[in-house]
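One protein chain omitted, others in place.
Take a look at chain A:
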Amino acid sequence: MTTDTAVEAVNAARHYGQGQYAVKALDDVSLSIRKGEFFTLLGPSGCGKTTLLRLIAGFETPTSGQILLSGKDITAIPPNRRRVNTVFQSYALFPHLSVARNIAFGLEMLGRPKSEIAPRVTDMLRLVQLDQMAERKPAMLSGGQQQRVALARALAPEPEVLLLDEPLSALDLKLRKEMQLELKRLQTETGITFVFVTHDQEEALTMSDRIGVMKAGKLQQVGGPREIYNGPVNRFVADFIGETNFLTGTAAGDTVRIATGETLAVPGAGQGPVTLAIRPEQIRIADDGPLTATLTQTVYFGTDTHCHLRLGDGTDLVARLQSPPSGDVGLSAGQTLRLAPVPGSVQVLEEG
């Protein structure tokens, strides 16, 4: 039994309905989340990430498989007896209780003495910077403040694992960025394992130690942000995390001949038909580049300029160039350019 594992899902499945009409919200997922890590479940809506979170919280029971908490099987244990707390998407603050009473709720239910609860609540209020709001009712707080009460309430009982169900989705962009940093700080300070659910790839990349990308009830890839971004295992992951250009071609050892007839150097590409992924920021304009393309449009984004390009066979590509100080990259539509991917940046993907 490994003690450095916080949560484990073993062949966990959750089906709705029966027989051929069953919907597999979660389809045989095995996953192990380490103690003290910030783990993100990332995927589009309906991919099963929230279902997996509910299985860990105990709001739902798996159709088959097991959930382990610190190595112990908790599959049949009700939510109120799991040392797991949740930050809900809607916050779910108790409207009839003050901020302080909301935060104290978990500790009260655990039967902790008052002498322990009061200082703990004070500490939590300070941790989320709401010292002045202790006696307010949730309805009197802003969205961002409610969010922080929800966090404090879930952290107060010092759970083994904190589950966060898209908690930032209701906040505006600026507040969301602030809360991302705040969450990371809280996680580092408390050392509690965070399991964070989101459909926002940027959020996942900036906060996580590791990310699990999900699609249609299945786990596609698990790895660190850099690993996922730079080495996506399949087309879905490459496409979901950041922008990507896809090229199809035929591999022959360390080169790939793409549909236009041009050849790219891709070390270890293997043999036969392949899909290649190249990130827009990894494409350079180079006179000796292997690809020839026509510039169809440039779009100015401030720091970057996106160049929309078309290859000889009609495949569209996007290259992201850093805008020069003048703001003008000095290219015009209709121009023919030679392109080169940055060496080592071309990914070979499995179909998926």
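Keep this in mind: contacts are C-beta pairs under 8 Å (C-beta built on N, C-alpha and C of every residue); 3 or more make two chains touch, one makes a residue touch a chain; residues count from 1.
Simple rule for what comes next: contacts and distances are computed from a predicted model.
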Absent chain [UniProt protein name; select from "Dihydroorotate dehydrogenase B (NAD(+)), electron transfer subunit", "Transketolase central region", "Spermidine/putrescine transport system permease protein PotC" or "Sulfurtransferase TusB"]: "Spermidine/putrescine transport system permease protein PotC"
Write down which of A:R153, A:R176, A:H199 or A:K215 is the residue touching the left-out chain. A:R153
Per the touch definition above, residue among A:T40, A:S70, A:N85 or A:T244 touching the missing chain: A:N85
Consider the whole complex, including the chain that is not shown, and state which of A:G48, A:G106, A:G212 or A:P341 touches that chain. A:G106
For chain A, residues touching the missing partner are 57-59, 78-81, 84-86, 88, 90, 92-96, 105-106, 109-110, 139, 153-154, 157
